[in-house]
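Complex shown without one protein chain; remaining protein chains in place.
For reference, chains read A, B and C in written order, and residue numbers begin at 1 within each chain.
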Amino acid sequence: MDKQEKFIVPIGPQHPALKEPGHFEFTVDGEVVTSATARLGYVHRGIEKAVENRNWTQAMYMLERICGICSHVHATAYCLGVEKLAGVEAPPRAQAIRVLIAELERIHSHMLWWGVAAHEGGFDILFMYTWRDRETVMELLEMISGNRVHYSANLIGGVKFDIDQKQADAIRKGIDYLEERTRHYLEIITTDETFLGRTRNIGVMTSDQAKSLGAVGPTARASDVHRDVRIDHPYAGYDRFPVQIVTEKEGDLEARFIVRLKELFESYRLIREVLDNLPDSELTVKVPRKIPAGQVISRVEAPRGELFYYIESNGSDQPERIKVRTPTLPNWGTVLSTAVGLKLADMPMLLVGIDPCFSCNDRLVYVKDQNQSLTEKTWSWDDLRNHGIERYK
Amino acid sequence: MLDNYQSLEYARELLKPWVLSESTPAPERLDVELSAENLVAAVTALHQAGWGYLSAITGIDRPSSDPEQEGRIEVMYHFCWGGVVTTLRVFVPYSNPVIGTVCIEIPSASLYEREMIELYGVQFPGTPSTDHLLLPDDWPADVFPMRKSFTGFDSPDAD
Amino acid sequence: MQTDLNYQPLEQVVERIKTWARVNSPWAIHYNSGSCNGCDIELLTTITPHYDLERFGVKLQGSPRHADILLVTGAVSLQSRDRLVRIYNQMPEPKFVVAIGACATSGGVFRGCYSVLNGVDKLLPVDAYIPGCPPRPEAIIYGVVQLLKNIQNPNGHHPEKPLVITDVPPQEESSC
Partner (left out) sequence: MNNILPIVALIIFPGGLFLLTSGLAYEWVDRKLIARFQNRFGPRWFQPLADTVKLLAKEEIIPQGVNAFLFILLPVMGLAAALTAALYVPMAGLAPSFSFRGDLVVTLYLLSVLTLCLGLAGANSADRFSLIGATRTLTQVFSYEAPFMLAMLGPAIVTGSWQINEVNAYAQSNLWLIIAQPIGFLVALVGLMGKLELPPFDAPEAETEIVSGALTEYSGRGYALFRLGKNVELVIGLTLVAAFYLGGLASPLDFLWKTLALLLVLALLQTLFARLRIDQTVGLWWRIGALLALVQLLVLIVL
């Protein structure tokens, strides 16, 4: 196999499997993948630079639009950090509402994910049914906040809107329906033969491999690594509404499905708990326009894993530096190392297995394949595309 | 799992040989300043002891106010473990912004280092690969967007 | 598409059949050129049971070869600029471009960032703009239906279409 030209399969940046642009090159030998590289950065908008010449409230609207699926979590992490800097504490009712919307967003994100993951495996009926049921949680979010995706519930120092009794009952009714559907999907995913053929012991990651590669969130918890910021370092209302950790042992694709589904049961319980004893206090607290100088680290559990914010202020009304490290970033390392040895047909499933969110991060991981000595003529996507263009002129 | 206070003590004692200055800006955080040379040794010590995982590398551009004193780039390595965060802080002058790479110890750190190379112009000799990460391939070589000196191609016509 | 009067009757009939076919089976391809994927998930919602688009014949295709409509979301980041141009060039002729979301229309909240090209119309001739951050699925469907209506009426407005768009260097277009 040494002298023969390596057969490179470029997937992306435009590819039906990827809902977002990321460029992956899998060197294949027949159908078996021997090495994988990724080249992202297609969604890099220079947010961290732009934030430095906007004031604190404007920055929040930009940070919320880092990622459409986990926008509330970005805003919460940012607000908690800035409130800590300003030495201010959001009132308890606001904290509880932040937890409520964070959990609703987790449901919306996980349902979106396993619909798309089923579509990757060619199981379109599950994709259609899941996304039909996901409309219920979208309607709930729209009822509360007026918008389906960017609900921007947060303010620095509190929350924008309140949950009245009628809305609470509608949420409880929606949650009951969703819980019953999630039980149904959990049963399908663990029994349907053809789907198991695509997920059982594929892309297995042992727990110390997960630890060394720094995997976070459900991807780590599927390999029995107990990492969940809501439990390790409870923030916002999570100290008043504790969370139980959900982990699986096998660490394969199926385990990642099961962890995320079981997490939803945890979210349903949490939402009911928050709705039952919602502390009554006012919604926001006064925050000075100029945040005193200092730096703070704010960590939050996004649907995909630990989200890390480093915020520094120089006392003016504009932030000095905001560093955002999103959860998908460390998970990339895990995908590209477990990809070696699998079949090409498993790649889309593996890529979607960690629930990658390109807009959250546009990073690159370059993993050398084992046999370094190969002389390979890599034909990257650009060369392929250039070739394509000359042809049709 | 040790509780927060014990893990911070454990980290402090691990990093004792290289510490220049130390501070705890918050109850669950330890902030240690090191010199650039022995950063790799400190990171290896933390990693070998299994002290959490490297969560992020943050860079901040510190231009100096008076002209003859040279500006610096501050690079912070954040290690998270449960509820506790240890930050290793390193200052690197504009003239020779060189830090040792930690990729031998932590392979997935290569992506954080590449971001620093691209956006701040810090060099990591020995890092596995240095081609572009976020910026397009035709991006001018010596332009580092995250430096304060960079104000974009044209004045943003938005505001 | 323009069926002006000097066509003989036979060609007019053929032209009308062709337009009828194009309006009734618009196949689409979706490219995310730097979006926060809010618009992308709303776009995907339009093909799921709740808002099923297949009743109008719209099918999401994988290959640019099979598609008529290019749905672009996100403010075009410098990185994905040349990919977007290539996909546009690879699509066979009667092709249309729809810019979905505030970012694609004018760069949205990211207008002015150093690595973002404010809006798709700086690069491709855009036939329809759908504002909103993200636009609701109904808004996306309404936008596509407006585009189809525009194709159908003979004197509808169409942006002038250069045959092949070459790669546009960064300096040149960021000054305009």
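Keep in mind that, in the parts below, a residue touches a chain if its C-beta (ideal position, glycine included) is under 8 Å from a C-beta of that chain, and two chains touch if they have at least 3 such contacts.
Please read these numbers as outputs of a predicted model, since none were measured by experiment.
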| item | value |
| --- | --- |
| In the full complex, displayed partners of the excluded chain | A, C |
| Residue of A:G121, A:G237 or A:G251 in touch with the missing chain, whole complex considered | A:G121 |
| Touching residue (missing chain; options A:Y78, A:F195 or A:W332) | A:F195 |
| Missing-chain contacts mapped onto chain C | 17-18, 20-22, 24-25, 27, 48-49, 52, 54-55, 57, 61-63, 65-66, 68, 90, 92-94 |
| Residues in chain A touching the chain absent from view | 7-10, 15-17, 31, 118-126, 128-129, 132, 192, 194-195, 197-198, 343-348, 384, 387-388, 390-392 |
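Everything that follows uses one rule, which is that only the chains that are shown with their structure count from here on.
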| item | value |
| --- | --- |
| Whole-Å gap between the CA centroids of chain B and chain C | 42 |
| Between chain A and chain C, centroid-to-centroid distance (C-alpha), Å | 28 |
| Two or more partner chains touched - positions in chain A | 41, 44, 46, 49, 362 |
| Chain B, residues touching no fewer than two other chains | 134-136, 145, 150, 152 |
| Of all residues in chain C, those that touch chain B in their complex | 78-79, 81, 107, 111-115, 118, 169-171, 174-175 |
| Residue numbers on chain C that touch chain A, as the complex places them | 29, 31-42, 44-45, 48-50, 60-62, 64, 74-75, 77, 79-80, 83, 86-87, 89-90, 108-110, 112-116, 133-134, 136, 164 |
| Touching residues (chain side chain A, partner chain C) in the complex | 13-16, 19-21, 41-47, 49-50, 61-62, 65-69, 71, 112, 115-116, 127-129, 131-132, 135, 138, 148-150, 357-359, 362, 385, 388-389, 392-393 |
